[in-house]
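Structure incoming, see below.
Every protein chain but one is kept in place in this view of the complex.
Up next is subunit A:
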Amino acid sequence: MPERPDSPPLLGDYAIEVRSKNAGPFWVTMETFMRDSAGYAIAADEAFLNEDVIADLYKVDAALVQIYRIPALNVVKISFPRPVTQAGLRDRDIHAGQHHVPLAALRVPERHLTDDGGAEPRP
């Protein structure tokens, strides 16, 4: 990720990798592999990242969004039905491999930036 000295920290700045992929032809799944437990605390913050936020971000039905918080791996995993049919006329991402970008670009809330011992964004 390029340097953005004046920009507010984004979720992706605290992650080793944020990725997305098809989970079969009808679902898409994403994972945020956070760098450490402090980064995980941001991603797992239910007030920051929840079904409604994902529904807004990806224009999908919140009731169909599944979120798995996995502290042992510092991972938050998110799955929802594919918004467009795979390989249909409107599908611009056959493997859903670039759909992590809006998630990675979420602005980290202030409260996670001011806490002592909080996460440090990628230098």
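For the reader, a short list of remarks on this structure follows.
By definition in this document, a residue touches a chain if its C-beta (ideal position, glycine included) is under 8 Å from a C-beta of that chain, and two chains touch if they have at least 3 such contacts; residues count from 1.
The rule we apply is simple: contacts and distances are computed from a predicted model.
When the unshown chain is looked up in UniProt, the name that turns up among "Sugar ABC transporter permease", "GLPGLI family protein", "Acyclic terpene utilisation N-terminal domain-containing protein" or "Glycine--tRNA ligase alpha subunit" is "Acyclic terpene utilisation N-terminal domain-containing protein". Interface residues of subunit A facing the missing partner chain: 21-27, 29, 31, 33, 57-59, 64, 66, 68, 70, 72-73, 75, 77, 79, 81, 85-90, 92-95, 98-99, 101-102, 105.
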